[in-house]
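The structure is given below, and queries will be raised subsequently.
Below is a slice of the complex: some chains, not all, each in place.
Chains: A and B, in written order; residue numbering restarts at 1 for each.
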Amino acid sequence: MSYFTKQYHPPGTPPGTLTERPVTQAGELKISLIDYSPGELIEKQLASAKECQPFLKAPSVTWIHIQGQPAPQNLQELARIFELHPLALEDVLNTGQRPKVESYDSQLFVIASLPVMRDGKVLTEQISIFANKDYIISFHQGVSDPFELIRKRLRIQAGKIRSRGTDYLLYCLLDIIIDEGFPVLESFGEVVEILEEELLQAPGKETLRKLHEVKRELLFLRRMLWPQRDLLNKLIRDEDEFLNEETLFYLRDCYDHTVHIMDLLDTYREMTTSMMDVYLTSISYRLNDVMRVLTIIATIFIPLTFIVGVYGMNFSTNSSSPWAMPELNWYYGYPLLWLIMVIIAGGMILFFRRKGWF
Amino acid sequence: MSYFTKQYHPPGTPPGTLTERPVTQAGELKISLIDYSPGELIEKQLASAKECQPFLKAPSVTWIHIQGQPAPQNLQELARIFELHPLALEDVLNTGQRPKVESYDSQLFVIASLPVMRDGKVLTEQISIFANKDYIISFHQGVSDPFELIRKRLRIQAGKIRSRGTDYLLYCLLDIIIDEGFPVLESFGEVVEILEEELLQAPGKETLRKLHEVKRELLFLRRMLWPQRDLLNKLIRDEDEFLNEETLFYLRDCYDHTVHIMDLLDTYREMTTSMMDVYLTSISYRLNDVMRVLTIIATIFIPLTFIVGVYGMNFSTNSSSPWAMPELNWYYGYPLLWLIMVIIAGGMILFFRRKGWF
């Protein structure tokens, strides 16, 4: 995962420029249209943006979802039909934007971050939504369509969603995007708990790398999800005309979820910071352990080795001087030496015991 | 204790869906009704939610408490009778929600966190309350009913609580939930103090684990109790119509308690953070101690061992060269060597003394 994930034009490019991006993710472009009213539902795959025009006039709710990376010309076509603002279009193409809500004259423009877990790594994918009281246009440049479940709910005629307007559909889309945070955080929670156990049992070098990685991913996730809280807050507070009061209740519930997700992210973050301290302390503690063993062994045997070294000297072999190591000739010299050495070793052991070293 | 404690529906589930949760805690479902006015008190165990209907019309205060995990159909029955909002019902079932207050058309919906100490571990249990000026419905999915004391006070006809409305009862419920924080924090305080003593006296490996655990529990508790402050603040500020002005005084007192609890939690948290530093420093200090002993012993004896090693060499045994260790033949060679060694050892000791090592 790279730290810098924003796509941007070189500084100085005129605002609203749409550059063709290299297609990074496989997955062909799919434009799907759903047009529904309480009594009727039309589902269609569009080959080109132009085909949606007939549905616009109808009083029914029209939802166009563009899955995959749209070509600039496709976007411009859409822009012409729906009067999309060039700055908004630029943000749709340059993924990696901060989540935000912007109200242009004729529509609301929302950018949201969909957290995704892929190969044990956390990513976020940008979802861009244009909404007004007649239609919703959503863009998602990832591989798998996150809104399939909503389509299923739409197909059921009795569903509550069929009897409501675009505002409720907007809520449904946002709800799904935000709630995707929960399974991601749940699996994060598990990773953190496993690391914690590893840390206190047997901290290895890999633990440090994993800990750092988790911290990094949390930081990344926080950066991408934090603005979603402001986004919802702004939606609720500004009370855009086309948002029905009942829908505001639902959006408020959504807002509570973003707050809950931030709470969890912050808890994890504080926990990993504390775990880094635990790691360092735990390593220092082990070093203490290692050094204590060395010190006890060395401190007992180094003086004894000196003593036996003394009686390995060759003074008496060469000289007959009575001062030349007379101890060697004592009758009980050797056992006496052992006695002295045992006393020294015992004294050392007592000393370490009283210091509480073992 | 797990980090992730929220129950949630898979993303994309229609809002207001009520799934049957596996019953995690033993304890059968009990629906108890109390209906009181200054002069009269009726207490009843209900078999089904329907039985409470006759009490609703009466001008008396009706309090229905559901202890244990309600089945979705039971909830739906309640929802029909009391016109509960589906989003609220979903939050009642999916425990682990953030504390909050929501005002729907006909009632106030409050979610609160009851801190509980079980087997030396801190948990929080969700309590959900629907309140309006006619009735209060409370849900608690834990084992033991926390409101037994209020029932006792209600049974006494002279009690102040009997002469007041549902708003005062709501305060009583919240007061008990919040004040449960004090004994929990008191026992936390004791744990922290014991750890502190352990830390400064004899920091062991277990101390680190316990310290980390305490930090973790404080973090968890903070996350669950913090929003309660906002909850009370909102209750007081919004001055919902059915809250009597006198009751606001009492709620203000409640609010002060939540602030006090946050103060204590933050003090403990800062203290445990500081204790982690003390731990690390204290271990480094001990390492210093250990290394000083090793260094003193080694530095004194290693040169001496070298010297006695020199006179253990066999040059003179084999060669008659006058250059071959003539010292061995000196008359006072051996005592002279001892003298030199004592001087070296003494010099070392003096050196360490001046360095202040012992």
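Note that a residue touches a chain if its C-beta (ideal position, glycine included) is under 8 Å from a C-beta of that chain, and two chains touch if they have at least 3 such contacts.
Since the model is a prediction, treat every value here as computed from it, not as a measurement.
Visitor: Tell me, please, the full copy count of this complex, given that what is shown in place amounts to 2 chains.
Guide: Total copies of the sequence across the whole complex: 5.
Simple rule for what comes next: only the chains that are shown with their structure count from here on.
Visitor: Superimpose the Cα trace of chain A on the Cα trace of chain B, which carries the same sequence, then give the rotation angle to the nearest 5°.
Guide: C-alpha superposition angle, chain A on chain B: 70 degrees.
Visitor: Return the distance between the CA-based centres of chain A and chain B, expressed in whole Å.
Guide: Roughly 25 Å separates the two chain centres.
Visitor: For the complex, give me every residue of chain B touching chain A.
Guide: 2-4, 6, 8-15, 85, 87, 97-98, 100, 102, 104, 202, 205, 208-209, 212, 215-216, 219-220, 223, 273, 276, 279-280, 283-284, 286-287, 289-291, 293-294, 297-298, 301-302, 304-305, 308-309, 311-314, 316-317, 325, 328-335, 337
Visitor: Applying the document's contact rule, which stretches of chain A touch chain B when the two form their complex?
Guide: 149-150, 153, 159-161, 175-176, 179-180, 182-183, 185-186, 188-190, 192-193, 196, 200, 249-250, 252-253, 256, 259-260, 263-264, 266-268, 270-271, 274-275, 277-278, 280-282, 284-285, 287-288, 291-292, 294-295, 298-299, 302-303, 305-306, 309-310, 312-315, 317-319, 321, 323-325, 355-357
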